[in-house]
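With one protein chain removed, the remaining protein chains of the complex are shown where they sit.
Chain IDs A, B and C follow the sequence of writing; residue 1 opens each chain.
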Amino acid sequence: MGNQYQDTGWFMIALTLLMVTFILINIYRAHGGKDLYIRRIAGLNAIDEAVGRATEMGRPVLMVPGLTDTTVNAKTMQAINIFAYVSRVAARFGNPILVCCYNASTYTVAQEIIRDVYQQEGLADQFDVDSVRFISDRQFAFAAGVSGLILREKAAATFFMGEFYAESLILAETANSVGAIQVASSTELTQTPFFIAACDYVLIGDEFYAASAFLTRQPVLVGSLIGQDWCKLAIIALVVMGTIANTIQQRGEISKEFKKGQMVDLPKPRQIKQSDTFFSHLLKADPADVKIEREKLPASELPTPSGGGSK
Amino acid sequence: MNYDLLKQLVAVTATLGLYSVLYKENKFYRFWEHVFLGLASGWALVALWTEVLKSGWWDKMLGASASDGNTASMGYWMYVVLLPIGLMGYLVFSKKHNWISKIPIGMILGFYSGQQFGAWMTYYGPLFTASMKPILPNQSGFFKPADAAAGSVYGSEALTNIISLITVLTVLTYFLFSFDVKGKLLKASSTTGRWLLMIGFGAIFGSTVMMRFTLLIDRMYFIWIEFIKQGLFHMK
Amino acid sequence: MAMNESQAPSLAEKLQSLPKQVIYGILLVTCTVPLFFSVKLPNKPIDASIDFYGQTMKLPDNGRVIICSDWTNSTRGESKGEMEVLLKLLMRKHIKFVLMSIGDVQAPQVAKDTIREVNALEKLTGGTPYKEFEDYVNLGYFAAGEGTILAVNNKILSIAQGKKDFPEGAGPKDALQSPVFQGVKSVEDFNMFYLVTASSTNRTVLERITKCPLMFMVSGVMVPENNSYYAAKQLKGLCGGVKGVYDLETLMENGINNGSDSVESDLYRGEKIPGWPGKGNTGKGTAYYLALHFALALLIIAVIVGNVGMLLSKKGSK
Partner (left out) sequence: MNFLLDIDPKTFWNAPNGSFELYAKIFIALILAVAATVGMLYAPPQLRKWIIRLVTFGSGLFYVMFWLFPAPIDRQPTSAPRNAVETFSFWVSDSQLVVASLTNVISGFLIGLGIYSLLRVHLGRIAKQQRDWAFSAVLVGSMVVMVFFGFGDWIQHQDPKNFILADQKNWGLINYGRDLLFDGLLQNMDAGMFSIVAFYILSAAYRAFRARSVEATILLLTALLVILSLMGVVEFLWSGFIDKISPTNFGMHAFVQSFKLSAMSGWLRSNVQTPAIRGIDFGVGIGLLAMGLRLWLSLEKTGGEG
């Protein structure tokens, strides 16, 4: 059994489990009522301001929880959690909202959560089912549809958060042309520069994941965020240690190299490459070929030859 | 007029319709926008059956019998259970039973989140390795000669590696949320991180521009060369 | 831009607030006019493209590869050129391939259309066209992309089970009976896994395919991200955007380290990798490269004009 993990190597599994543990420990700590510190995130202060201005102008707040393919996932959920906060503020101001969804399961989740928000605020009768809409599950049809909505409804504030791809700039420039305040964030790092160019406030990288903790102060989220910081510190430590170890190790030569689970003699000693170092082997297993003798399956459980089948 | 030309004509008209929004929002755009949305959702329905449910659900549930040299396969009747599970989602509009709609969503999110651990491991492992480059030279000389042996590190490379390392680390510290950024070192590090990020974003912007312009050029090629020049005027 | 009503806008203000419609109009003209002129621009291929060409050329003749084609007509401008170059290379080396798609329902059809067009082009220059089922087998679209790619890595035959392919002029046949799959036991029997994509399926593949070398052809916007995988040696080679296509077209014409016109590269020092001079190597890369130059120049000018306007108004207000 010892070599069952040889394909992946033990270290990365252990590291992943360590990360999970860090997060869980801190969630537990936060639940214990510990007052934990998280710093301010600039873009998020703008939410209240944006919704407030929309109310002054009497124009809607438009939100897009990303263009996640086929199904709802963690990125969409995070975006909808942030939008729940935005909708809460809008509901209190009595401001109309529009949530544009890219696929049916996102639509289902958003419908459920946003209506919940209105109910919690005691404004269930003000919730319009059509304010959460499915637009299209085709990327550019969606972009055309949302652009049309922004232009016709003259959205005063727009929130684009979650997975955005090439359509990011279509949405952001269109919203800019009607003078909307924009807060945006893309989990696709390649789109971030476009949001930076066209939007007023941008959440970069995992500020997006930190946003819900900052806005709601739920202990679970705050704790998780601190756990994530521990993870990042652990990554920093790993990278620094690896760099130092590699720097020292790569100053020598080797006469044997590690291949397929064992040391192999080299024809002549050579400079150590990065792939020979201790840390490289730790992070990437190079397993030996193992042959295991197993009995054959009984004939009744074996796949029968093709053509007829059991008719 | 032959069919291929008609098809191109329709495509060109639709493209121009969408482009007209660049001037301002107008009825021509609005028309094509709604055609677009209608066709897209119609196609979504067709593709859902032909590409997802037919092969991924219906055929597996019913199996197939042998014909024409094709093999038979068994039907797995348990697949039918997925139908009521999926339909639970439709209770989202019910005032009383809307919680049931969370069951299919819960399954989808469960499958997704369960995969994250393994995915994190396979994705980030090599990136950690790639971040651990030696930061001191092991050869004399600053520039790397053309015949340098693999694994040798010259001064210029070591300097470069230091810069990469600083970039990774300062950017990471910029995203630490639970520390007060008042400490001098941390503040300097996170400001450096932000500047280095901007270099990164600038480079991304630069490399993206190429693709976006290419796509526009391709559309112009379609309209002017393929449709007008080759289609209408039969010029090579 | 708020303007004082009684005064006409100054030059600085004008430079900073050109109407959008004017800018758009100039761009339209810039992207159109150069298309009518065929000019071969000088070029120096980048390492990623050179590796893409070199590694492909080093595959054994009559070998076997997988092509995962995940693009549709919305990124035709870049992806089609990439697909064309890849097909030309494989056809000239008589490498059989499995065609599959996890990115988009329509991708297999678009890929097949491209194969048909490249077949016609190759015929013109004396090449042999590829036949479906015989030289390549089309597995079509897989909706569950992540699971499918994982299965490709672990049990490739299982994904082809039950899939039908259409040999020319005959009814559908089981894909597994295609000559392409003869003797295949695992993904290790394939020499390379090519992904042509304009969407995030690159991550799906990168995270899951471990037993077969990878090469990606991506859109320009994905170059920076995938460059880091190429730098970390997770990819053997990378072709990015129209520049990558133009690089490959140049390499196909001239080869690597192969005499006076060819591309000199330290990556393949001491090796001579030939090309196919004069054999219909020009494609979308060559056609679009000139127009791209004008468009990029326009962008630079626009940025400069805006900044000059800003500087002027700053000076004026002092």
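We adopt the following convention: a residue touches a chain if its C-beta (ideal position, glycine included) is under 8 Å from a C-beta of that chain, and two chains touch if they have at least 3 such contacts.
Fair warning: this is a prediction, and the values are worked out from it, not measured in the lab.
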item	value
Omitted chain's touching partners, listed by label	A, B, C
Touch with the omitted chain, as defined above, among A:A184, A:A210 or A:L283	A:A210
Candidate in contact with the missing chain, chosen from B:L136, B:L196 or B:I228	B:L196
Candidates B:L136, B:L186 or B:V209 - the one touching the absent chain	B:V209
Residues in subunit C touching the chain absent from view	18, 20, 23-24, 27, 31, 41-44, 46, 72-77, 106, 143-144, 146-148, 150-151, 154-155, 157-159, 161, 166, 169-172, 174, 176, 224-225, 227-228, 231, 243, 246, 289, 292-293, 295-300, 302-303, 305-307, 310
Touch residues of subunit A, complete complex, unshown partner	1, 3-7, 13, 16, 19-20, 23-24, 27, 70-72, 74-75, 77-78, 80-81, 84-85, 88, 101, 103-105, 107-109, 113-114, 116-117, 120-121, 129-130, 132-135, 137-141, 143-144, 152, 166-167, 169-170, 172-173, 176, 187, 189, 193-194, 196-198, 204-206, 208-210, 212, 215-216, 218, 220-221, 224-225, 227-228, 231-232, 235, 289-292, 294-298, 300-306, 308-311
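The definition used in the following text is that only the chains that are shown with their structure count from here on.
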item	value
Centre-most chain [mean C-alpha coordinates]	B
Interface with more contacting C-beta pairs, comparing A-B to A-C	A-B
Centroid distance [mean C-alpha coordinates] between subunit C and subunit B, Å	15
Multi-partner residues of subunit A (at least 2 other chains)	140, 166, 189-190
Junction residues of subunit B, two or more chains touched	71, 73, 122, 126, 129, 204, 208, 212
Interfacial residue positions of subunit C with respect to subunit B in the complex	20-21, 24, 27-28, 31-32, 35-36, 75-78, 105, 141, 143-144, 146, 162, 164, 171-174, 177, 203, 206-208, 210, 219-221, 223-224, 228, 231-232, 234, 241-243, 266, 269, 284, 287-288, 291-292, 295-296, 299
Contacting residues of subunit C [partner subunit A, same complex]	20, 74, 143, 199-200, 221-222, 224-225
Complex interface listing, subunit A residues touching subunit C	70, 139-140, 165-166, 177, 188-190
